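As you look at this complex, bear in mind that one protein chain is not there, while each of the others sits in place.
The chains carry the letters A, B and C, assigned in the order they are written, with residues numbered from 1 in each.
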Amino acid sequence: MKPLDENGMAARLAQDIPDGAYVNLGIGLPNRVAHFVPAGREVMYHTENGLLGVGPVPRTEQEDPELINASKKLVTMVPGASLFDHTLSFAMMRGNHLSIAVLGAYQVAENGDLANWATLEQNFPPAVGGAMDLVAGVPQIYALMRHNSRDGAPKVLKRCTYPLTGAGVLTRVYTDLCVLEVTPEGFKLIDLAEGNSLEEVQAVTEARILT
Amino acid sequence: MKPLDENGMAARLAQDIPDGAYVNLGIGLPNRVAHFVPAGREVMYHTENGLLGVGPVPRTEQEDPELINASKKLVTMVPGASLFDHTLSFAMMRGNHLSIAVLGAYQVAENGDLANWATLEQNFPPAVGGAMDLVAGVPQIYALMRHNSRDGAPKVLKRCTYPLTGAGVLTRVYTDLCVLEVTPEGFKLIDLAEGNSLEEVQAVTEARILT
Amino acid sequence: MIDKRVSDLATAVAPIFDGAVIMVGGFGTSGIPFGLLAALLDHGTRDLTIIANNAGTGEDALALLLRENRVSRVICSYPRSPGSVWFEKRYEEGLIELEVVPQGTLAERIRAAGSGIGGFFTPTAYGTLLAEGKETRVIDGVGYVFEKPLPADFALIRAEQADRWGNLRYHATARNFNPVMAMAAKHTIAEVRILADEPLEPESVITPGIFVNSVVEFGVRP
Partner (left out) sequence: MIDKRVSDLATAVAPIFDGAVIMVGGFGTSGIPFGLLAALLDHGTRDLTIIANNAGTGEDALALLLRENRVSRVICSYPRSPGSVWFEKRYEEGLIELEVVPQGTLAERIRAAGSGIGGFFTPTAYGTLLAEGKETRVIDGVGYVFEKPLPADFALIRAEQADRWGNLRYHATARNFNPVMAMAAKHTIAEVRILADEPLEPESVITPGIFVNSVVEFGVRP
């Protein structure tokens, strides 16, 4: 097995963002996608905390402590960027104005269900953030996640066991091992990370991968 | 009978606007109140079309064709003014942020009812504007109007005959003859325009005027 | 590359079709996209629904659409104003269906459409003729009317300045309904006084370009 590292995963997903798209990037690994816009394309990355047009990580002299992304990391702005408050930011999401949202996930399922906000642990306070707003209003939802958890537990499932963020909302799943499309029949393979075979990936996946 | 002229009516009402108040001025005669802020007071006049801090009529060299009030007349801005869109403008009204609204009226009644948007004429298209938003969200509603219509028909009534803008919403009525407070018992006289007696005014008023 | 600039008014309004629901920004004569409305008149589409605060004055471009019988329905807060002659004539002839909406409810219904809100309760118009036939609810002792989102096929708006990304700034009280309408239509067309070569300063943007499909320069100020 040759899993992609985090930059590899973000770069792979960025290849599928078309020119001119408006794309929300969620907290954690999804925020890293902003670093990898393929040459010749212009993409407007949206962060829920009020910026459309997220640019790369600042050089030291560019750093502004009040210019951050959803992961609370320092960012820059690209030409054509705009700043706004939370009500307008979430109107963009819920009102169907964005093209794609990229979200982290605890679990994804072959019926398109996404679980990324709460586990079943007692005393572990849930934190939903903007995920439910995104799945309610953005037509294309891409999960970006490790294929399995660190202890080997499967995350690409037949059915989610954690509380759902949204039912049947996923369009695609990008992991360190492969890219899957969610179809009415289940997960369909788009491609494999270099150096991995379908048999190897299927062996560590609970859900059936169709080809 | 010595009725006030329009400037006299506007100036009389302006005397009752306290220092520091936020006051919406409706279309027509109410817009004229902005010209009469008593010395030593600072009042922020609000116009529904997106300006808080309406100033006096511009001198020719100050005229800006895109700086207008609800009556579509050219205005200026006072220091501390702000500009905004219609959603924020009406949030100020409906959300209980303004202190007073001054509105024109077709009819007012002793139970506090206000009618200022539609008559009973056939083929006469109604026009409601922002009046119903104001009566829903502004605690003090002042009507500013001629005491009777040009043909002598009474407008200060026991009950309105036109469709209501709002039921029981009026606080005060300012006419060219007198100022009335709306109380649970009915209209109570605050004062008379100079040179008029209560008997004269009562004689041309349908509603009973209490003292 | 994102570039929302189009070369002329006729190109900008070319996608508009017969029977379209069209929002028109502006209040009084301030912030009305007169250039786009004139181009729409030339474009010749019919059976239009117009959503706007007012319904035209004198022989302005909105009044001319009414005079030429291009409009079958008007949704607005203040159709009758001094000089709204063509609106009044067509209304009296029974050629126009009119829906009068309180001004704040009009703005809020448009915002709901642009924000993915399915409907809301407003205290405005509770207990009046304009609430007849509508769902009502008393919440914490206050009466409210249920109002639905009001979307459109097109929004024709007017702004002071734009960049190639479609970001917009407005001037003075010409802002009014323009930003909220920009959010609520499937296709938003902005006529602007100045089409800038440089991007607008991000803090100064009122309408982010994500809401705008095309921008066209029309340098006249009314």
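Quick note on the criterion: a contact is a pair of C-beta atoms (placed from the backbone, for glycine too) under 8 Å apart; a residue touches a chain by one contact, two chains touch by 3 or more.
These numbers come from a predicted model, not from an experiment.
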Which listed residue (B:A136, B:V169, B:A193 or B:A207) would be found touching the missing chain in the intact complex?
-> B:A136
In the whole complex, of B:D19, B:E63 or B:D191, the residue touching the missing chain would be B:D19
Per the definition of touch given earlier, which of C:T49, C:S77, C:Q103 or C:T122 contacts the omitted chain?
-> C:T122
Contacts from chain C to the absent chain lie at residues 108, 112, 115-123, 137, 139, 142, 144, 148, 169-172, 203-204
In chain A, positions touching the absent partner | 47-51, 64-68, 72, 83-87, 89-90, 93-94, 118, 123-133, 136-137, 163-167
Touching the unshown chain, chain B contributes residues 19-20, 22, 42, 44, 46, 51-53, 77, 79-84, 87-88, 90-98, 136-137
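By definition in this document, only the chains that are shown with their structure count from here on.
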Any chain in contact with chain A as well as chain C | none
Centre-most chain, if every chain is reduced to its averaged C-alpha atoms = C
Taking each chain's centre as the mean of its CA atoms, how far is chain A from chain C in angstrom?
-> 35
Could you please state the distance in Å, as a whole number, between where the Cα atoms of chain A are centred and where those of chain B are centred?
-> 54
Please list all residues of chain B that touch 2 or more other chains.
-> none
Could you say which residues in chain C touch two or more other chains, in rising order?
-> 111
